[in-house]
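Every protein chain of the complex appears in place save one, which is left out.
What follows is subunit A.
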């Protein structure tokens, strides 16, 4: 059996780290869906407030979405532009 090299160890840990970072992308999806459901309920109850409801939801959803993108950036950098390999 071949010994585990430092490079292989870093690559394996990076892959696990990328997988863990991708978990951050699930939350905003669930949150946006929940908000949209509640927004639809609100518009059904008070149709004249549609503009305000959509506006508030749009800003909240855009900010929440960026949080998911942080995780995606970390995952992609770990997988395709890993800075740790250069340190070996």
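FYI, a residue touches a chain if its C-beta (ideal position, glycine included) is under 8 Å from a C-beta of that chain, and two chains touch if they have at least 3 such contacts; residues count from 1.
Methods note: contacts and distances are computed from a predicted model.
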| item | value |
| --- | --- |
| Omitted chain, identified by the protein name its UniProt record gives, among "ABC transporter ATP-binding protein", "ATP synthase I chain", "Nucleoside recognition" or "Cytochrome c oxidase subunit 2A" | "ATP synthase I chain" |
| Residue numbers in subunit A that touch the chain omitted from display | 25, 28-30, 32-44, 47-48, 50-55, 57-59, 61-63, 65-66, 68-70, 72-73, 76-77, 80-81 |
